[in-house]
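This report refers to the structure that appears directly beneath it.
On to subunit A.
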Amino acid sequence: MAKVHVNTTVNGDAVEFLCNPGETLLDILRNDLQLTGTKEGCGSGDCGACSITVDDRLVCSCLVLAVEAEGKKIGTIEGVADKDQLNVIQQKFLEHAALQCGICTPGLIVSVQALLKENPNPTEEQARYYLAGNLCRCTGYDKIIRAVMDAAETMRGAA
Partner candidate 1 sequence: MKNTNEATDASHYKYIGTRSIRPDGFEKVTGRANYGADLSLPGMIWGKMLRSPHAHAMIKSIDISKAEALAGVMAVVTYNDFPSVSSEIVATGEGTEDLLDLARNLMADGKVLYHGHAILGVAAISRQIAEQALALIDVEYEVLPAVLDVRDAMAKDAPVLHEKMYTEGLAETPNTASNVASVVELKKGDVDAGFAQADVIVEREFYTPTVHQGYIEPHACTVRYDEHGQSMVWCSTQGHFDVRATTAKLLHMSLSKLKVIASEIGGGFGGKTTVYLEPVALLMSKKSGRPVKMIMDRDEVFKASGPGSATRNWIKIGAKNDGTITAMQGKLHYEAGAFKGSPARLGGMTAFTPYDVENMFVECYDVVVNKPKVAAYRAPGAPQAEYAAEMIVSELAARLAIDPIDFRLQNAAKEGTKTIYGPKLKRVGLVECLEAAKNSPHYQQALKENQGRGVSSGFWFNIGGSSSVTLNMNRDGTGTIVEGSPDIGGSRASMQLMAAETLGIAAESFKTIVADTENIAHNDGTGGSRTTFATGMAVVEAAKDVIRQMKERAASVWNVNVDVIDWVDGVAINVGGSEKLSAAEICATADRTGGQISGQGNINARGAGPSFAVHICDVEVDKETGKVDVVRYTAIQDAGKAIHPSYVEGQYQGGAAQGIGWALNEEYVYNDKGILQNPGFLDYRIPLASDLPMIETVIVEVPNPAHPFGVRGVGESGIIPPLAATAYAVSDAINAPITDLPCSPPNVLAVIQANS
Partner candidate 2 sequence: MARVIFPDEIEKLIGENNLMVDARVFRDVVTELIGRYPELKESSLDKMAVAIDDVIVVDPLLEPINSDSDIYFFHFVTGG
């Protein structure tokens, strides 16, 4: 089986890789590009730990073929902070203790970033439904939602 050569952009960097036609983008990100911030929790799109953006659209990278990345713009957790400067969402997650074990955190932060881009002023209910695909087993979501609402407010204030 011939490998496919793919040219893409990851967090603003031009990247090329070889993949099997059936390999998922998640596997390539983690195993070939060493971007292990994107986590695998289920492999079936049910947990959201592998959330990334493809051309600014939020997706589960376990449900995207790596070959589909050709010519696209990929965004992962590694691209959220500006060097060592945390993004407001990341900062609010820390301030609100919105993570315990932290395995769902990268996927959640990528999702929250997508949420606030689409809807800078979500209601609590809108935030909860938008994030329903990001499972967290530690927090009961309370502090996550507080962090999201606070981040939204701060970002609106800064805008």
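Criterion applied: all candidates are chains of the complex that A comes from, given by their letters.
Here is the rule we use: a residue touches a chain if its C-beta (ideal position, glycine included) is under 8 Å from a C-beta of that chain, and two chains touch if they have at least 3 such contacts; residues count from 1.
Keep in mind that this is a model prediction, so the values were computed, not measured.
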{"item": "Touch-positive candidate for subunit A in this complex, from 1 or 2", "value": "1"}
{"item": "Residue ranges of subunit A in contact with candidate 1 within the complex", "value": "20, 27, 30-31, 34-44, 46-47, 49, 76-78, 80-81, 86, 90, 93-97, 99-106, 109, 124-125, 127-129, 131-145"}
